[in-house]
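Yeah, one chain of the complex is gone here, protein chain that is, but the others are all in their spots.
Order of writing sets the chain letters: A, B and C. Residues in each chain are counted from 1.
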Amino acid sequence: MSKIRVAVFGASGYAGEELLRLLLRHNQAEIAAITSRKNAGEPVSTVFPRFTGLPLKFIAPDEAMKNCDFDAAILALPHGLATEFAIPLLEKGVKVFDISADFRLKSTAKYEEYYKTPHPSPELLKQAVYGQPETHREELKNADLVACAGCYPTSCILPTVPLLKSGLVSPEGIVVASCSGCTGAGRKVDLPYIFPECNESIRAYSPVGHRHLPEIEQEMALAAGVPEVSINFIPHLAPMNRGINSTILLNAMPECTLEKVGEVLNAAYANETFVRVLPAKRCADTKYVFMTNCCEIGYFFDSHTNKVIVTSCIDNLTKGAAGQAIQCMNIRFGIDESTGLL
Amino acid sequence: MSKIRVAVFGASGYAGEELLRLLLRHNQAEIAAITSRKNAGEPVSTVFPRFTGLPLKFIAPDEAMKNCDFDAAILALPHGLATEFAIPLLEKGVKVFDISADFRLKSTAKYEEYYKTPHPSPELLKQAVYGQPETHREELKNADLVACAGCYPTSCILPTVPLLKSGLVSPEGIVVASCSGCTGAGRKVDLPYIFPECNESIRAYSPVGHRHLPEIEQEMALAAGVPEVSINFIPHLAPMNRGINSTILLNAMPECTLEKVGEVLNAAYANETFVRVLPAKRCADTKYVFMTNCCEIGYFFDSHTNKVIVTSCIDNLTKGAAGQAIQCMNIRFGIDESTGLL
Amino acid sequence: MSKIRVAVFGASGYAGEELLRLLLRHNQAEIAAITSRKNAGEPVSTVFPRFTGLPLKFIAPDEAMKNCDFDAAILALPHGLATEFAIPLLEKGVKVFDISADFRLKSTAKYEEYYKTPHPSPELLKQAVYGQPETHREELKNADLVACAGCYPTSCILPTVPLLKSGLVSPEGIVVASCSGCTGAGRKVDLPYIFPECNESIRAYSPVGHRHLPEIEQEMALAAGVPEVSINFIPHLAPMNRGINSTILLNAMPECTLEKVGEVLNAAYANETFVRVLPAKRCADTKYVFMTNCCEIGYFFDSHTNKVIVTSCIDNLTKGAAGQAIQCMNIRFGIDESTGLL
Partner (left out) sequence: MSKIRVAVFGASGYAGEELLRLLLRHNQAEIAAITSRKNAGEPVSTVFPRFTGLPLKFIAPDEAMKNCDFDAAILALPHGLATEFAIPLLEKGVKVFDISADFRLKSTAKYEEYYKTPHPSPELLKQAVYGQPETHREELKNADLVACAGCYPTSCILPTVPLLKSGLVSPEGIVVASCSGCTGAGRKVDLPYIFPECNESIRAYSPVGHRHLPEIEQEMALAAGVPEVSINFIPHLAPMNRGINSTILLNAMPECTLEKVGEVLNAAYANETFVRVLPAKRCADTKYVFMTNCCEIGYFFDSHTNKVIVTSCIDNLTKGAAGQAIQCMNIRFGIDESTGLL
């Protein structure tokens, strides 16, 4: 079989760097184009010295669009720009994997509520498949436009979807407290992100109305089979490069026990390469998923408050962005899902 | 007035080091004895090189007990040892400030539940005053035995007690997610605490039944005026040296608004030197309380889930241990509460 | 005695923050003005939340210059701006302590070589006293314009000046390798300084011709009693907030021994509050000078290459900037040198 030819749009950020790192060791894909408006014409190594010596060059996005000699396009663009690229790419038959949040929400009303502007292409929203393989694998097999799941949402969805589906926990009153490493803020040059402002600092941000909130709620509602779910999601910035830890509290239903929680989680992920359910009463640790495409899940039952507590860790740049996009691409192109990701 | 003569028992840990650092710049106290069983006879600088050149020496605790020529004893001993020292010290008229958890719980049943052993001196438990100045100042003025509040509990109590007292929030369904720097684990030489195991790692631990849980619940119940409160308290270890960030979710009562939350918090702490209430909708940051005795509090109202969210930061070694012990001591000895702490 | 009234010019950087922190606990100085062009009119707490609640406000530098009701001005301005302020301040009788490098080099030729522009006020260069108290204390007592020593230079000068004066080591072939925490780069918002670019990174920079090089050479030549000294000085950026570690190799003269090195260093600093000479064969550690005005010095003799090796640590913001400026000010105003610095 010939290799999948992949274009990476907007490759000068951390997700772009991770995409290149992973694609370079993917033996059934090859990099066909790497775009950056700002760095067009430069070797990729001027931005990412780790790629020195490799024949990788940024080109302008327009040039990539003109030639369009690739099978898949992974969009790692800033918020709001995906539509502009997705429409012509889809017209030309390119499969599109968008890492941004642009196509993740099914509800245009929610989109407008959280982004303060109407969605530029509601018809694409409808078409887009949510790019979270463990929970949407079947749909992904035929998707032309994939809205890859966000980093925080991935860490929240994986440990909770099986529990919500099982009915062991209630979709009401869910609380999520997450901590993310600083690459989660992107390669953003802004005072709050310089080293001395982040080191020896833990701080919550956007504890009300974070943009990942409606995405998490959408998938939880879907799993619970209810029209809507309202949760609390509180992200924190932690002094590390990579990793997300999400601690999630769910109200237990009367029949719920620790054992049943374990059974449901283990059954759900027994055949999954990228989800690791820990033995009962052990906490997940970002250290153990660092630079991997895995999600590690720990679970507890607190009889004193009647809550199920799950802790979940991913690498925000791999399973939370670039790795999951490639996993989706592998599924779409019918090759082994884990190719290039182990 | 002559200076308060202070003995520090068990001074070879991080809380001990912080006590010495603070006492050395306290102009109304002097260090009368510094004990360490293991390091007796050595200059303090062998353990803490920052004190090189100062005439500070560890002595054996027995020697300190024999002479007992001090007015105050601050106990920074491992769990379970405080009783043994507190009894003879109190008999000799020394005021005792215990930094451990030994005397914090009023309920001997709770003590036994969480420590798996009966309390060795229930009568002392009764006598001990909870050493959290902003919420127990009056009692502290005459206390002979002070059970200084824990680090996590301090970060939880300060932002919630005024709200619980006001009736704006319910004592039911409270959730706390906290992150602590690694000095919170003490100067413990154990694999999980070596640098490569903590760096680039965020992990929850003891998400069910942490020993600080009953202490937090005790003070919340007291504030709410109810016999008992059951909360979730989930601590995490973060890759930094000092600092605790607690994010706390409380169910809002019908009349609650963001403005009222702000009014209650600002009124409660208007005259407090060591509590800083941020403007509405700003998150606390451990960076801004680093090596200070302050607690920084931010507050939010989430109308979508009807929750009050407070974020609260302290330095675990200062306000969470040594600084607060000295603040209690200052109150007990009738001097300006902030002496040595600004 | 009335307090020294101090103005801090350019207070919105890390050195400015440290100056305010130290001046607030200085019991013989008071803050008379805090300037920031950009933040004029705002409370200081908008930039540094740790000062919330204190009545500190930024004013425009022009306003401060107009009133000029202060005894001392500490300039923490970007490179090249000090002359503009120093001239009118000195005319009005204000003592000026400049934290920048503008007045440190005695040689206008060296200045031009390293800064690529002629010095704007060569006459002030002549007048300026080098603000390194342990090596220039007498001159500082009458100085009107003090060019406070740089951070790297302070860490290099303190361990080497006594050795060079003693003749135990040669002024030829000196090599310095230094590591600095990220506040050393200032509060600079630039890609190389965001957290993910600094964390898990050690990198040299400006290994040839760093601007602190001629300053270090000037003071070494002075100590050695030779017209010129040429050394290698190689700075590195390390993933921490504060601290400089300098490792310095010097060629031993025939009569040199480890014991003699120890004697010379101990004799030089026996009466110094802010220099701590470690026992022989122990390495200095930035951890032990963190947030202090101390310099810690360790020394070794390598008979295999006939070198004296000294390791030296300071806190770049305290002894390397704000603390040393205040130490100089204390000396100039005839008060105890350590006031506000212990």
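FYI, a residue touches a chain if its C-beta (ideal position, glycine included) is under 8 Å from a C-beta of that chain, and two chains touch if they have at least 3 such contacts.
Since this is a predicted model, take the numbers as computed values, not measurements.
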{"item": "Of B:39, B:241, B:312 or B:330, the residue in touch with the unshown chain", "value": "B:241"}
{"item": "Residue among C:76, C:89, C:223 or C:309 that touches the chain left out of view", "value": "C:309"}
{"item": "Candidates B:71, B:200 or B:296 - the one touching the absent chain", "value": "B:200"}
{"item": "Per the touch definition above, residue among B:100, B:183 or B:286 touching the missing chain", "value": "B:183"}
{"item": "Touch residues of subunit B, complete complex, unshown partner", "value": "14, 181-183, 187-191, 193-200, 239-241"}
{"item": "Absent-chain interface as seen on subunit C, which is shown", "value": "173, 175, 177, 179, 181, 197, 199-205, 207-209, 230-232, 234, 236, 238-243, 245, 247, 249, 281, 283-287, 290, 298, 300-302, 304-305, 307, 309, 311, 313"}
{"item": "Residue ranges of subunit A at the interface with the undisplayed chain", "value": "24-25, 48-50, 52-53, 200, 276, 278, 285, 288-289, 291-292, 294, 296, 342"}
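We adopt the following convention: only the chains that are shown with their structure count from here on.
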{"item": "Most distant chain from subunit C by Cα centroid", "value": "A"}
{"item": "When subunit A is superposed on subunit B by its C-alpha atoms, the rotation angle in degrees, nearest 5", "value": "180"}
{"item": "Distance from subunit C to subunit B - Cα centre to Cα centre, in angstrom", "value": "37"}
{"item": "Chain centre separation in whole Å, for subunit B relative to subunit A (CA means)", "value": "39"}
{"item": "Approximate Å spacing (C-alpha centroids) for the pair subunit A, subunit C", "value": "47"}
{"item": "Subunit B, residues touching no fewer than two other chains", "value": "200, 285"}
